[in-house]
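A single protein chain has been omitted; all remaining protein chains appear in their positions.
The letters A, B and C name the chains in turn, as written, and every chain counts its residues from 1.
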Amino acid sequence: MHPAIFKAMETANKGHVVGYGDDPYTEKAIAIFKKEFGEKTEVFFVFNGTGANVLSLSTVTQSWHSVICADTSHIEEDECGAPEKFTGCKLLPVQSVNGKITPDAIKHHLKGFDFEHHSQPAVISISQVTELGTVYTPNEIKALANLAHKNNMLLHMDGARIANAAIALNMSFKTFTKDCGVDILSFGGTKNGMMMGESVLFFNPELAKNTKYIRKQSMQLYSKMRFVGAQFLAYFENELWNDTAAHANRMAKLLETEIKKIPEIKITQNVEANGIFAVVPREIIEPLQKKFFFYVWDEMASEVRWMTSFDTTEQEIIEFVDLIKKLLSTKN
Amino acid sequence: MHPAIFKAMETANKGHVVGYGDDPYTEKAIAIFKKEFGEKTEVFFVFNGTGANVLSLSTVTQSWHSVICADTSHIEEDECGAPEKFTGCKLLPVQSVNGKITPDAIKHHLKGFDFEHHSQPAVISISQVTELGTVYTPNEIKALANLAHKNNMLLHMDGARIANAAIALNMSFKTFTKDCGVDILSFGGTKNGMMMGESVLFFNPELAKNTKYIRKQSMQLYSKMRFVGAQFLAYFENELWNDTAAHANRMAKLLETEIKKIPEIKITQNVEANGIFAVVPREIIEPLQKKFFFYVWDEMASEVRWMTSFDTTEQEIIEFVDLIKKLLSTKN
Amino acid sequence: MHPAIFKAMETANKGHVVGYGDDPYTEKAIAIFKKEFGEKTEVFFVFNGTGANVLSLSTVTQSWHSVICADTSHIEEDECGAPEKFTGCKLLPVQSVNGKITPDAIKHHLKGFDFEHHSQPAVISISQVTELGTVYTPNEIKALANLAHKNNMLLHMDGARIANAAIALNMSFKTFTKDCGVDILSFGGTKNGMMMGESVLFFNPELAKNTKYIRKQSMQLYSKMRFVGAQFLAYFENELWNDTAAHANRMAKLLETEIKKIPEIKITQNVEANGIFAVVPREIIEPLQKKFFFYVWDEMASEVRWMTSFDTTEQEIIEFVDLIKKLLSTKN
Partner (left out) sequence: MHPAIFKAMETANKGHVVGYGDDPYTEKAIAIFKKEFGEKTEVFFVFNGTGANVLSLSTVTQSWHSVICADTSHIEEDECGAPEKFTGCKLLPVQSVNGKITPDAIKHHLKGFDFEHHSQPAVISISQVTELGTVYTPNEIKALANLAHKNNMLLHMDGARIANAAIALNMSFKTFTKDCGVDILSFGGTKNGMMMGESVLFFNPELAKNTKYIRKQSMQLYSKMRFVGAQFLAYFENELWNDTAAHANRMAKLLETEIKKIPEIKITQNVEANGIFAVVPREIIEPLQKKFFFYVWDEMASEVRWMTSFDTTEQEIIEFVDLIKKLLSTKN
């Protein structure tokens, strides 16, 4: 958690306010989102990323719908089936290339419309930044939005790492979301310095008329919501999010530069945001994990995922790379 | 519906019996299944194939489980999301070859065990006959069962057309199901001459201790169950199922033979049971459908599915092929 | 199953028709319902009563809704939680008097509108005939419909025994359903001589735009639907339903007359249709059940439920009453 976020929460802790979002912190934070994305945007704060995705999808689907997504997506791989459980929908995973899906890859799922035996395709869901650390270009997003809308479907974006994408694209949030045809956005804060808190945005308010009930029923309504509101206020003040995300992306680039010098390691994805994917000698993974926490992405391929964050330091990068080198030399 | 089936229902209509399965017809029919598959088999009658599959899966899964199946399977493609809705599980469609899935194709989904972020793989589900008219060999089934059991998973078989498979394999039902390691079997009757009625079989009775509640809650408990019991009695008497399925398979072979003589049509799958898949000139599909009902399987590929059944006649096959020839000649 | 119903099915068994309802029997049966209830009525056939109720409620609710019903209702007591499981809704059981609920009894549940912590009341559901054998008058139904509509709610009627109610009221079906403000009707056939089959009617077609997907997903779409269509055709032909229901009601009256002569037995509900509720000496229940099947309604109160049906004979009534007398005399 970033210290400025912490300070904002401390301030918000003073005095009594009404619970469940009817407080000035939440109201101001919502106003900032409306300013950023347009006055008609409907804004709902939730606890976490899975909650944000489930609230997004629950709001716009019925159980006989299907949701098309990347096979690597968080909703497909990392939410223990929460989307299926809560929406009842079928998820249709599409083989992604570099974490991305394309109209071509999706096309074969756009069938069975009006045919009652078939789950009705209703949503395309993409992640920005993707789970493989890559970033959709505005044109790529537009193409998916057009395809969705042409088929009376909606485009959802899982923006758990959206700030890192904004830095990578050097664009305002709105430019590569709403302006590209995104209909529902999970706007993440937790992974970029907030203590917790995500925001679900609906750009068409008609969609969100009943979202408040769904948020409560999905256990995502926070009684002391001012503490999320206050965090988002700090997050946007002086563009704190920009500093933290830019730093994280920069650290990833630094790490990439250093890793590229090590011939035993092969970076497998373009480093576009704050994640690096690399195939490394299997033997060094465990000793490296003892000092630095990271996930093994693909056990069989010996591929790992290294994430940088707002508080990663250059010193840590250096120590990390040094340890890798040491482990490799010991090994040889 | 086969006339013998009808007659059995007429007989069952006489006199009063207790409802919901506590009647002599149901009891005798269950006894036949136990004789066929082993005394420990637990037997539950349901209305239809989707009901049978959902009852099978609901009984052995929790909502945080996943079910691996062919991308062409009925549970993935043709049940409007009933499995997800009712079980809450994630379905993991695997690219099938000729309608079949293999241990190799499945392997990449056997991961994330014990990792709470990931839906836990719990069931492999296959169809016999497959949706593409092909038939798993006993060895293919054993390999999948072994893989499942090694991972503490179960093997489910969707046997909506199981009689046609038994004919194709020339084996008893038990040989290529329970004896190959199948744990749960949707045993179909509707598609082979019954008016309606499927049976769900659990070969390990421990699995089925609560199935009766699930059947009721899934709206599959029939009040006048004797009419299903009576049908199954007739179905097994003098091996009626054998006659009807053998006839259907024979008609498919006849159709295959005739179609192969037509150079404009390309049969795309091995004809192993009672279904023929073929790519046909697009122009003849609609006029052909006006006389004979069939589904277009793949719109883009101009591929159709022709099914034969217990009451398909040689005469109909001839008329069907003649019409095709006529349409093709008109076209040229 | 009534012989005329059986004959209709035999006739329908001839020839090939398209499955899943796209056949002339289903179409004609739907036309009859439209003639009976108005051209705009949307009609969906399902397998059984629980299926009909769940399809009714699923179509018009979201999971954050609540459904108000009698504490004795089928959806509350006898469907093993299918409504909650499938709709996700909260059921609010209201203490019923003689099986009926009233605006006064419901009022305290009409609260929390627009308050996201509270399940939103969306449907009032009543049974006609009630589970206690009583019949709502048109005025009672109108009062509930008015209350529902005033609160933007809908009125559902579980008409599993609706034919017996029509006889009791001596009115057309439409008079005490649609004309009284009922919005959705589960129209039963199974309990009045059909082999199986219920119909779900939506009087406002806007409500039913997606019902076909829900029917399929709830496993209630019958592949050989002509056999339900054909039954309903026979059911309405020459008002067969009238004969069967009138007979059943008459037999109940006969039974009531005879039972009233027995001082040891106390009839607890008005006998308005085809059910009799009575408190009987505990000792005679089991021996009586050995010869005649019936349910114990209230174990503690020693209250039983006796149902008559289209094929109950006067002779059976006499034998039944004689056996009671014999058991009572043995006992004393």
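Here is the rule we go by: a contact is a pair of C-beta atoms (placed from the backbone, for glycine too) under 8 Å apart; a residue touches a chain by one contact, two chains touch by 3 or more.
Since this is a predicted model, take the numbers as computed values, not measurements.
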Missing chain: touched chains present in the view: A, B, C
Which residue of C:Tyr25, C:Trp64, C:Phe236 or C:Phe277 touches the chain not shown here: C:Trp64
Touching residue (missing chain; options C:Glu10, C:Asp78 or C:Asp243): C:Asp78
Residue of A:Asn151, A:Thr190 or A:Ser302 in touch with the missing chain, whole complex considered: A:Thr190
Among A:Ser218, A:Thr244 or A:Gln269, the residue in touch with the chain that has been omitted: A:Ser218
Touching residues on chain C - with respect to the absent chain: 63-66, 76-81, 84-85, 88-93, 111, 116-119, 299
Hidden partner interface residues of chain B, rising order: 20, 62-64, 116-117, 120, 210, 212-217, 221
For chain A, residues in touch with the removed chain: 1, 3, 6, 9-10, 13, 16, 18, 47-51, 54, 79-82, 85-86, 190, 195-196, 213, 216-224, 227, 293, 311
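Just so we're on the same page, only the chains that are shown with their structure count from here on.
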Chain pair, most C-beta pairs within the contact cut-off: B-C
Centre distance in Å when chain B and chain C are each reduced to the mean of their C-alpha atoms: 33
Centroid distance [mean C-alpha coordinates] between chain B and chain A, Å: 41
Multi-partner residues of chain C (at least 2 other chains): 213, 216-217, 221
